[in-house]
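A protein chain is absent from this complex, but the other protein chains hold their places.
We call the chains A and B, going by the order they appear; numbering starts again at 1 in every chain.
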Amino acid sequence: MLVRRWESLILVLLVGVCVWAALGVDGFANTSNVSFLLLDTTEIALMALTMTFVIVAAEIDLSVASTLGLSCAVLGWLWNAGLGIELIMPICLLVGALCGAINGLLVTRLGLPSLAVTIGTFALYRGLAYVILGDQAVADLPAAYTSLATRPLVPLGLVAVLGVGAAVLLHATGLGRAVFAIGANQEAAFFSGIRVKRIKFWLFVAGGAMAALASLVFTFRYASARADNGVGLELAVVAAVLLGGVSIFGGRGSLPGVLMAVVLLGVVRNALILADVANEVLNFVTGLLLVASVLAPNLGALWRRRFTSQQEVS
Amino acid sequence: MTALSEATPPGHGGRRLFDRVTRVRELGIVLALAALFGVTGAVNPTFLSFGSIRDILLNSAIVAMLAVGQTLVIVTRNVDLSISSIVGLTGFGGALVLADSPAVPIAVVIAGCVALGVVCGAINGLLVGVAKVPALVATLGTLYAFRGIDYAWAGGRQVNAADMPESFLSLGSRSVLGLPLLALVALIVLLAVGWMLRNLRAGRELYAIGSNPDAAVLAGIQVRRRIMTAFMANGALAGLAGVMWAARFGTVDATVATGKELDVIAAVVVGGVAIFGGSGTVFGAALGALLLTGITSALAVLRVDALAQTAINGALLIAAIVLDRVLALRVAAALRRRRYRDAR
Partner (left out) sequence: MAVLALSDVSKSFGAVRALRGVSLKLEAGEAHALAGENGAGKSTLVKILSGVHRPDTGQILLNGSPVTFGGPADARHAGVAVIYQEPTLFPDLSIVENIFMGRQPRTRFGRIDRAAMAEQTGRLFAGLGVELDPEQAARGLSIADQQLVEIAKALSRDAKVLIMDEPTAALSGNEVARLFGVVKALREQGCAVLFISHRLDEIFELCQRVTTLRDGTPVAEDLIADITPDDLVRRMVGRDLDALYPKQDGVPGEVALEVHRLTREGVFTDVSFRVRRGEIVALAGLVGAGRTEVVRAIFGIDRQDAGWVEVGGRRLRPASPTAAMAAGLALVPEDRRQQGLVMDLSIDRNIALAGLAEVRRGPLISRAAEHARAQDWAVRLRLKFARLSDPVGVLSGGNQQKVVLAKWLARKPSVLIVDEPTRGIDVGTKAEVHRLLSELAVGGMAVLMVSSELPEVLGMADRVLVMHEGRLVAELPRASATEESVMSAATGRTAA
């Protein structure tokens, strides 16, 4: 119920910001700007899809942006080595899946906290990206793909298809039910015959593969493969997922909420840039929204507890 | 089973085992440091020269200080991702005041930076301790927010060494008794915090909170206040680190220390502080910082591409937690068997 309420709040906020921007910000409400701003959220949206699953299962993956960087570096390196791009792309996806598999193995087999593991692989994967590609930028990528990636319909179509798929998977299948149960109470899920470790492992693998997919979009969109592509995106992804109403403790959240939060952050960013607010102040707004998204329900709970009789159950 | 059952009094064996493991843990870092210096020194003896070691100490001073502060927070089963932004904010703020208002005494600037750090830490502490926002989320938010304030304040400006008084910059390079001043400051902070964690009630209570939060409440510990204190102390150290940064590097803008938070956490975890609280020492954390910085210097001396350093840090962090985990599992299994034998 709380989730529903939170989604509606995000939706109201989104509509409000759009109306404000359309009326008050020059150059916001036209087709090319709107498609540009949506296009600009593609990578975050893609990674947020799998991150939602991971966080609902009460884990976290801080290494996604580094995986994206590593995949970009592999792409640039292989392209320089003369491989065909049609061969490179599946290799990149495999690299991403492998990165996710390493996270997944460390978390599920050794029982390590995913926070510590993915801070480690965050550095490791980005470092490997630098080792592979150094500080060069590979820019002579095939025009067919770079133009495809800048045509809004293609990346947005990808997000739409995968988004609907992920939403159905999370909210209407047994796997989705299992993910929620794992996040809410891992032990009870295990006692119910749910293969907790196996599911978590594959969530990390999917997260890695998705980061690699995002790296392809990123590389082609900017027509540049660099080792430092997407630095810092992991925090933007986590921020979007949390703002979308997913509980950091797992077990709660919805994909539509997350997608709306991604768009909300994109619209705010775009509108502030158009309104000539310093780009950097966006950080402040992002941080504030993030804290507010968790603070609001907590303060609400504190408030209720103070003014109604205690409802604690021992 | 019976063949193995010696007349060990229950507990004593477990004690020894536990001790051995924790000692192995800190010894491991010392050994790694020794190996690092030994191998690098053998390949290139200049690495062991006075000047080189002095540089390593100087370079690790800031990270070590941040690691000490972060330990205070992690020991309570929390984390502070926002320190890099606090360093950025205080470092830039301090430099700006020094450049624009030369009349303000340096000591006041330093105190001001520490105070600003305390305020930032207090915001984190309020969010985590009082409003019960998970530390990861709260400090991720303030990481953005503090950096945003930093940017807004800077407005694209950069403060150069030439803008700051020479007496301030010399703090970053001066030596006292052969030790770089900054390293000395870090050492004093380390010893002081280490002493407090061991010998003051407040210090022990931080460990208690991280070790078993529910029992901490039952023991009558003021959990909220202690968590506030940990975040504020961490903020203060980050503020101090900010001034040190400005003095050391001379050129500062709004991007100072971006991304440092994960380096610091890596140092802390490599140093044997459990990411879920309750155990670990600031000395381990400082050793971790020294090790990671030492590796950077060694790579330069060994002419290994400096770009490999990030990867090595990551690999080291993972190796450290995997090792801890494997050791912990071994100990748990050994204790299970031993207790069973004792019961026979």
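Here is the rule we use: contacts are C-beta pairs under 8 Å (C-beta built on N, C-alpha and C of every residue); 3 or more make two chains touch, one makes a residue touch a chain.
Being a predicted model, the structure only gives us computed values, none of them experimental.
*Asks:* Check the options A:V25, A:A97, A:I119 or A:A178 and report the residue that touches the missing chain.
*Replies:* With A:V25, A:A97, A:I119 or A:A178 as choices, the missing chain is touched by A:A178.
*Asks:* For a quick check of understanding: of A:V54, A:I102 or A:A189, which residue touches the chain that isn't displayed?
*Replies:* Reading the full complex, the residue touching the unseen chain is A:A189.
*Asks:* From the list B:L81, B:L190 or B:I221, pick the residue that touches the absent chain.
*Replies:* B:I221
*Asks:* Residues on subunit B that touch the omitted chain in the whole complex?
*Replies:* The missing chain touches subunit B at positions 1, 9-12, 14-15, 18, 199-201, 204-205, 207-208, 210-212, 214-221, 274, 278-279, 331-332, 335-337, 339-340, 342-344.
*Asks:* Would you write out the residues of subunit A that touch the absent chain, in ascending order?
*Replies:* Counting only subunit A, the missing chain is touched by 168, 172-174, 176-178, 180-181, 184-185, 187-195, 251-252, 309-314.
In this section, only the chains that are shown with their structure count from here on.
*Asks:* Using the touch definition up top, name the residues of subunit A that touch subunit B in the complex.
*Replies:* For this pair, the touching residues of subunit A are 60, 62, 106, 110-113, 115-117, 119-128, 130-131, 134-135, 227, 231-232, 235, 238-239, 242, 248-249, 278, 280-288, 290-291, 294-295, 298-299, 302.
*Asks:* Which bits of subunit B are touching subunit A when the two form their complex?
*Replies:* 79, 127, 131-134, 136-138, 140-149, 151-152, 155-156, 254, 259, 262-263, 265-266, 269, 275-276, 305, 307-315, 317-318, 321-322, 325-326
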